[in-house]
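One structure is given here, and the rest of the page talks about it.
On to chain A.
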Amino acid sequence: MNKKFTRAIVSDEIAPGGMKAIELDGNEIIICNNEGKFYTVQRRCGHMNAPLDLGTLDGIYITCPMHYAQFDVTNGEALSGPVPANIDHEVMSPLLSKYMQNIGKLMNHVRMVSIRTFATKTKDGWVLVAL
Partner candidate 1 sequence: MKNVKIYTLSTCPWCRKTKNFFTEHKIPFTFIDYDLADEATQNSITQELDASGATGFPFVRINDEVIVGYQPERYAKALGI
Partner candidate 2 sequence: MKESSINVESRKKALHYFFSKVVDPLGFKFTPDEELMNFLLEQEVILEGKHGIPFCPCQPLRHNRSRDMQIVCPCIPFHRKHFDSIKRCWCGLFVHKDVFDPDKLPQLPPEEANHE
């Protein structure tokens, strides 16, 4: 089955090591440049939906800014879960404490999943993505 590739962005717009979030035919995606090779992933973190483009790209690894979950952009694989927040033994008001407890209970139900990837290639100075 032949995939239909759509022109997404001019290759020069993303320098090696960089990434850019765009919307293509209603799909929120991030195009990453790893040493000249392009990869495309869904924009939203597989944990709690935060925009991964506000995080960091290091090689083929993207880190979410919300809880630092990490994914491999070549295959979308979830590599590590959320990092616990730094609250240590912070003293909280009873109201805030109760709120945090309730959030904690709900967070136990939140699951991390791998992110979707899209076939990517370059042609005539463009990055093309199969949606």
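Here, contacts are C-beta pairs under 8 Å (C-beta built on N, C-alpha and C of every residue); 3 or more make two chains touch, one makes a residue touch a chain; residues count from 1.
Keep in mind how these were chosen: all candidates are chains of the complex that A comes from, given by their letters.
Everything quoted here is computed from the prediction, not taken from an experiment.
Looking at chain A and the listed options 1 or 2, the chain it touches in this complex is number 2.
Chain A meets candidate 2 in the complex at residues 46, 58-59, 61, 70, 72, 77-84, 86, 88, 111-114.
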